[in-house]
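Complex shown without one protein chain; remaining protein chains in place.
Moving on, here comes subunit A:
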Amino acid sequence: MDLYRDFILTHYHHPHNFGHLSDPDIDDKKGNPFCGDQISVTIKLTSNKKKVEKINFEGTGCAISIASASLLTDYVTGKDIISIMDLKKEKVIELLGITLSPTRLKCALLPLETIQVSLLSHLR
């Protein structure tokens, strides 16, 4: 079954960047609940506050949302806040490497939304 290929399941069972940073610049406690998935992030910025130095996520989710969070947190580490704000769904699909139905696409996009919303609240 294509969706649950080993690559996705490995990220699901052993997600990268899972946990809670001890000294974050951004602590999005609220998280972003969607249909039983709930993901929240803590972010440490670089000293000039322009880039993501470290990012952790925690919460519960399906294989797709957890794998997406794992891959995406890897991807945004070291990236400019501005460029992260520009990320679109295509990037998430590319990282996951699977085709998704509209419903499951929402699961896959939840981590991106969560990251962008928490960065946005920081920018404001």
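The criterion applied here is as follows: a residue touches a chain if its C-beta (ideal position, glycine included) is under 8 Å from a C-beta of that chain, and two chains touch if they have at least 3 such contacts; residues count from 1.
Keep this in mind: contacts and distances are computed from a predicted model.
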> From the names "Putative N-acetyl-alpha-D-glucosaminyl L-malate deacetylase 2", "ABC transporter ATP-binding protein", "cysteine desulfurase" or "Carbon monoxide dehydrogenase large chain", which one matches the UniProt record for the unseen chain?
Replying inline: "cysteine desulfurase"
>> Using the touch definition from the top, which of A:60, A:83, A:99 or A:121 touches the missing chain?
In response: A:60
> Please identify, in ascending order, the residues of subunit A that touch the omitted chain?
Replying inline: 1, 3-4, 9, 12-13, 33, 35-38, 60-64, 104, 107
